[in-house]
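The structure follows.
Of the protein chains in this complex, all but one are displayed in their positions.
Chains here go by letter, A, B and C, matching the order in which they are written, and residues are numbered from 1 within each.
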Amino acid sequence: MNDPLKRSHEPIFWLLFGAGGMLAAMLGAMLVFLLAFGVPSGLLPAEALSYTTMRDFAGNVFGKGFLFAVVALFFWHAVHRIFHSLHDIGIHAGLPARVLVYGTAAIGTLIAAAALLAIGF
Amino acid sequence: MSARRPYIRPMARWYLRDPFFIEYMAHEGTAVFVWLFALELLAGLVCLALGEAAWNGFLAWLDWLPAQIANGLVLLMLLYHGITWFLILPRTIPPVRIGHARLPGWVLSAAGMMAMIAASAVLATGAWLLARGGL
Amino acid sequence: MKPQTKTVAVLRYRPEQDKEPFWQDYEVPFAEDTSVLAALNYIKDELDGTLSFRWSCRQAICGSCGLMIGGKPRLACKTFLRDFEGKVTVEALAHFPIERDLVVVMDDFIAKLERVKPWLMPREERAPEDGEYRQTPQEMSLYEQFAGCINCGLCYAACPQVGLNPNFLGPGAIALLHRYNLDSRDGGSEERMKLISAELGVFNCTAVGYCSAVCPKIVDPANAVNVNKMNSARDYFFRFLPRPAPKGGCQ
Partner (left out) sequence: MKVRVFKADVVIVGAGSAGLRAAIAAAETDATQTVALVSKVYPMRSHTCAAEGGAAGVVDAKDSLDAHFYDTVAGGDWLCEQDVGELTRIEHWGCPWSRRDDGRVNVRPFGGMKNERTWFAADRTGMHLLHTLFQTSLKYPAIRRFDEYFLIDLVVVDGHARGVLVVEIASGEYTLIEAGAVILATGGATRVFRENTNGGIVTGDGMAVAYRHGVALRDMEFVQYHPTCMPGTGLLFTEACRGEGGLLTNRDGYRYLQDYGLGPVQDAPRNKFMELGPRDRLSQAFWHEMQKGRTLDGPYGPVVHLDLRHLGAARLAERLPQICELAREFMGIDPVTAPIPVRPAVHYTMGGINADADGATTLPGLFAIGECSSVGIHGANRLGSNSLSELLVFGRRAGEAATRLAREATPASAEALLAQAEAAAHPSRALLREDDRERIADLRRAMAQTMEDGCGIYRTEASMQATCDTLAELRERFRRVTVTDRSSVWNSEWFTAIELGYQLEVAEAMAHSALNRRESRGAHQRLDFEARDDAQFLRHSLAYRQADGAPQIRYQDVNITRLPPAVRAYGAAGLAAEAGEKA
C-alpha cells in the first residue's frame, strides 16, 4: 500500500461476495441436499435428476439464469473469503495470489456461461 | 535522544488466541466448501452440455459413496455458513428501527433464518413440482 | 480474618532495561468490589511503584484504562477480580505498540480519529443568535449510539485486521465518522467518502465483529464499518452520476 488514500476497487468483489454469500446462505444447504440426497432420501422422485428434466430446466431462460447465478456467485463468494483468509493466516500474497484465487472464479464463470449456451434454449 | 523503544507484539497465530477468532476462522472456512460445491455444480453443467452419457456419468459420481460422504460434509458446511451468515447480519446492515428503538440483533438474525427456511422450502417444492413435470 | 488474595500477572516491559516483555506476578488482596484498576493501584502504591498504566475517571467514561484482561480487551475500572477464577492476566492493549508496561502508543490511533474530520460541517450555516438547529429525537436516535464512543481503543485491540494492517482506519474512527455522517445537521458525508473508500478504509474489515462485542459503550462500530461498505460501493458505481442529495447516509 503505497498510497493509502488511493481508491480501493474492493466494492466490485465485495458486492459479488455479498450476493453470493446471501444466496448460499438462503439456498446453499438445500441445493446440496437436493442434488446429492434428494433422490436417495425419497424426497424427490427418481426422474427429478434425469437428463431430460435437467435439460429442460437448463434450457428454460429462468432455469438458465438461476443456474448461472448460483454457480458464478458461489464462486465469487468463495474466492473472496478464501483470499482474505490467506491474508488472515499471514500469507500476504499480492497480485499473483489474487489473480490465482479470483482467477478460478472468473474461469468458472466463463465455463458455466459456455456450458449453458451450449445447452441451448 | 529519546529512550523510547516501543515494542510491537507479533501477530503469529492470532486466530488461536480467542474462541471468538476460532469461530471466525471456522465460518470463513466454509468458503472452501462453497467453492467445492460450485465446482461440483459446474462439472454437472458441463456434463449436461456434453450430452446424456456424460450426465449419467455425473449422476453415477453423485451415487458413489466417497462422493456422498463429501457431499454430506459440504451440506453441513453450507448449513453452518447459512446460520453464521445470519448471525453476522445485524452487524452488516443498517439498523432497523421501530420508533426510536433499534431492533435487537437477534430479531434480525431470527428473521434471516426464517427467510432461509422459507426459501429452502420453496426451492424444494419447486424441484418436486419440476420433477413431476408440473410448474 | 486474613483477607482473600488473588494473583495478578502483569506483562511488564521497560524499554530501557528489557529486551522484550515478561510476566510478573503480584499478590493482591481483594473484595467483591475490587476492580482490576483498584488492584493495579494497590500494586503501584504498596508493592511496586515502577508499574506504569493509564487511568483517571474510575467510572468507564474517560477511556484511559483499556487493557487485555484475561486475554480480552476490557476497561480495567469496570472489570472485577471477582469474575476470574485463579490468576488474572493483565496485558497492554493488543495490536498497539507497547510504550512501557501497560501503556501503549496511542499516537496512530489519535491520528486516525483526527483524519475522519470529526466535526460538524453544517449543511446550512447559522449564527448562535439564530438559535439552535432543529433536530427531532427521531433524527438524533440515528447517530446517538455512535456518539457514545469514548475512544478507549478496545475495538482496535479486538480487531485482527487492525493488527494485520496498521494502516487500516479501524472500527473506532469509522464509528466516529459515521456519527457525523448520520447527523441531520451535517453535510460533510461526501468529503469523508474519500477516506471510507480508500485502501485504508472500510474494505479492510472482514466483518470479524469482535470490535462490537468488546465495546464497553455499545457503540457497535462493526455496524458503522459494514454499513459504510454499502455506502462506498454505491459511491463507487454511481459516483459519475449527478448526486440527488448531499447527504450520503443510507437511512
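Here, a contact is a pair of C-beta atoms (placed from the backbone, for glycine too) under 8 Å apart; a residue touches a chain by one contact, two chains touch by 3 or more.
None of the values given here were measured: they were computed from a predicted structure.
Engineer: Considering all chains of the complex, which shown ones does the missing chain contact?
Structural biologist: When the entire complex is considered, the left-out chain reaches B, C.
Engineer: Which residue among C:L81, C:I150 or C:A175 touches the omitted chain?
Structural biologist: From the options C:L81, C:I150 or C:A175, the contact with the absent chain belongs to C:I150.
Engineer: Out of B:R4, B:R97 or B:R132, which touches the unshown chain?
Structural biologist: B:R4
Engineer: Just the residue numbers, please: which parts of subunit C touch the chain that's not shown?
Structural biologist: So the residues of subunit C touching the missing chain come out as 14-17, 32-33, 44-46, 49-50, 52-64, 78, 80, 99-101, 103, 105-106, 110, 114, 117-120, 122, 126, 128, 131-137, 139-140, 143-144, 147-148, 150-151, 176, 180, 183, 185-186.
Engineer: Footprint of the hidden chain on subunit B, which residues?
Structural biologist: Residues 2-5 of subunit B touch the chain that is not shown.
Just so it is clear, only the chains that are shown with their structure count from here on.
Engineer: What whole-Å value do you get for the distance between subunit A and subunit B if each is reduced to the mean of its CA atoms?
Structural biologist: The answer is 11 Å.
Engineer: How many angstrom between the C-alpha centroids of subunit C and subunit A?
Structural biologist: It comes to 37 Å between the two C-alpha centres.
Engineer: Using CA atom averages as chain centres, what separation in Å is found between subunit B and subunit C?
Structural biologist: For subunit B versus subunit C, the centre distance works out to 31 Å.
Engineer: Residues touching two or more other chains, restricted to subunit C: which are they?
Structural biologist: Each of 160, 164, 206, 229 in subunit C touches at least two other chains.
Engineer: I need the residues of subunit A touching at least two other chains; which ones are they?
Structural biologist: 84, 88, in rising order.
Engineer: Quick check on the complex: what are the subunit C residues that touch subunit A?
Structural biologist: Subunit C residues touching subunit A: 160, 164-165, 167, 194-195, 197-201, 203, 206, 229, 232-233, 236-237.
Engineer: For subunit B, which residues are in contact with subunit A within the complex?
Structural biologist: It is residues 11-12, 15, 25, 28-32, 34-35, 37-42, 44-46, 48-49, 52, 55-56, 59, 62-63, 67-68, 71-72, 74-75, 78-79, 81-82, 85-86, 112, 115-116, 119-120, 123-124, 127-128, 130-132 of subunit B that touch subunit A.
Engineer: Considering the complex alone, what residue numbers of subunit C touch subunit B?
Structural biologist: Per the touch definition, subunit C meets subunit B at residues 13, 15-16, 20-21, 71-72, 94, 97-99, 105, 137-138, 141, 145, 160, 163-164, 206-210, 212-213, 220, 222-223, 226-227, 229-230, 250-251.
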